[in-house]
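One structure is given below, encoded as structure tokens.
Just one protein chain is left out here, and the rest sit where they should.
Moving on to chain A:
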Amino acid sequence: MNIQGWAEIALTLGLAALIGWPIGLYMSRVWNGERTWLDPVMKPVEALFYRAAGVSPRQSQGWLSYAGALLTFNAAGFLLLYAILRLQAGLPLNPQGFEGVSPHLAFNTAVSFVTNTNWQSYGGETTMSTLTQMTGLTVQNFLSAATGATIAAALARAFVASRGEGVGNFWVDMTRTTLWVLLPLSAIFAVVLVGLGVTQTLQASAAATGLEGGSQTLSLFPTASQLAIKQLGINGGGIFNVNSAHPFENPTPLTNLLTAISINMLGWAAFFAFGRTVLARKDVRALAIAALVLLSLSGAAMYAIETQPAPALVAAGVDASANMEGKEVRFGVPASVVWAVQTTGASSGSVNSMHASYMPLGGALQMFLMQLGEILPGGIGSGIAIMVVMAVLSVFVAGLMVGRTPEYLGKKIEAREIQFAMIAVLVLPLAVLGFTAVAAILPAALAGLLNDGPHGLSEMLYAYTSAAGNNGSAFAGLTANSPWWNTTLGIAMLMGRFVPAIAVLAIAGSLVAKPKLAPSPGTLPTHGPLFIGLVIGVILILGGLQFFPALALGPIVEHFQVLDAVARL
């Protein structure tokens, strides 16, 4: 560990939140339909889309109708992507000559990209044609991110309304988030990335003859256009097998810094957008501080963990000050660990180092961050929405202690809200622990493992955590392209995405009808250090403790094995 490393980690985490702030204020204007400087360009496109789709943009939907639109839209996106994957052999722009994708892999991949998970049971450059990457995967990178944002927009309206009815219009929220926020930012970012070395071509590959005479085939793609939204949309599905570790996706320390910032930028922006829309900036700032504290502590811990002596290096008498297995020289440990923390805290799943080769506690921390519910700061909108659920549970817990009806942001929190909040929170352990338990005794599941012992359990636990958390990163030793893994991981992704989404919309539907209360002397202040501490406590207990026994059997056992192995040398 050195001062440069600490500075790099702090800069990366800090800049993301800092840049997210003004973008969040802009995003709030977009949600509210206020004037923006992009109106002259985007308004005509927007109007055209509504006219063609038969959408009345002024009509505010009830929460059920909003949720119905969300589900139908995602189902349509799933079907189109599934069809493209299955049929890619016969479709144009397949210079690689790839076959159609198998049914279970197509199911898994289509679910994966529609749910913003971007788990990949395949290697990009060996499976997906250029057309599939562009018209299939890139499109869902945008639309799944916009879908996440709609959940926060609807929830924000529910808090701000007094005895209201509708929570907004799904089609409007989705369309405006895409046209005003995601598309322009991605376009600018993509061009910058190409300038810094990321590929962007329709050619399949370039051929080279090395200095020693060996031939090399370099896979190329329209990488930058997909990479930009993969990062900004907190999607995480790589164009290439090794994601942002691939030099064509992430050639330099500068591209690494920019793409690392973009993992968290719009997640933070959604926090600040929520705060501005609800007129509760101080309260949302408290939630952002809680998230940033947890994220920063994780970054520091990860740096300490990955500079511990790795047993294989110690045994061979190699410099063991950095665990370089599965890391790139240009990034080294600091840029790798901060990315690992960002990507698991934020439901991105994009990686620039191989998580499977981290020290055991590093892997444990990656899983733990996902198991907290992807709220540090999480996906665009989906992060702040679950964070608000945590805040609602926090005021509920505090209300139980002092014997008052809890309120949050001027709305009474009652039984119905708490029921749905618990559903949103408990689906994660159900999917993760349930599926992992079954997989641990099924030969068909165990056949996919690369490592045995506790690390093997970690591969499975990580996979279901990543799927249900809609993260998408992996202990990539697991060979997941089999019917069992593709199918069950797909189901876990669906559970982890749509159960919390509908539960949050149900909370919004319940809250929107309630009167907005002015704060009374008995109202628990929800912006001070006391509340920040309370929220952190609820997150750690609710999100973390349920998974502790499983982590104890996997990475924590492995940690003690590592200590033992090093001590024997």
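Methods note: a contact is a pair of C-beta atoms (placed from the backbone, for glycine too) under 8 Å apart; a residue touches a chain by one contact, two chains touch by 3 or more; residues count from 1.
Operating definition for what follows: contacts and distances are computed from a predicted model.
A.B. asks: UniProt names the one chain left off this complex as which of "NADH-quinone oxidoreductase subunit H", "Branched-chain amino acid ABC transporter permease", "Glycine cleavage system H protein" or "Potassium-transporting ATPase KdpC subunit"?
C.D. replies: According to UniProt, the chain not displayed is called "Potassium-transporting ATPase KdpC subunit".
A.B. asks: For the chain left out of this view, which of A:V30, A:A69 or A:L232 touches it?
C.D. replies: Counting the whole complex, the residue in contact with the absent chain is A:A69.
A.B. asks: Using the touch definition from the top, which of A:A310, A:I384, A:V432 or A:M460 touches the missing chain?
C.D. replies: Reading the full complex, the residue touching the unseen chain is A:A310.
A.B. asks: Among A:T135, A:T523 or A:Q546, choose the residue that contacts the chain missing from this document, as touch is defined above.
C.D. replies: A:T135
A.B. asks: Out of A:E8, A:D173, A:D283 or A:E407, which residue would touch the omitted chain in the full complex?
C.D. replies: A:E8
A.B. asks: Given the contact definition stated above, which residue among A:S162, A:Q203 or A:T405 touches the chain not shown here?
C.D. replies: A:Q203
A.B. asks: Touching the absent chain in the whole complex: find that residue among A:R176, A:R276, A:K327 or A:K411.
C.D. replies: Reading the full complex, the residue touching the unseen chain is A:K327.
A.B. asks: When the complex is taken as a whole, what residues of chain A touch the one chain not shown?
C.D. replies: Given the touch definition above, chain A has residues 3-5, 7-8, 11, 45, 49, 52-55, 65, 68-69, 71-73, 75-77, 80, 123, 125-126, 134-136, 138-139, 142-143, 171, 174-175, 178, 183, 186-187, 190-191, 194-203, 205-212, 214, 216-220, 222, 224-226, 240-242, 245-248, 251-254, 256-257, 310-313, 315-332, 335-336, 351-354, 356-360, 450-451, 453, 455, 458, 475-477, 558, 561-562, 565 touching the missing chain.
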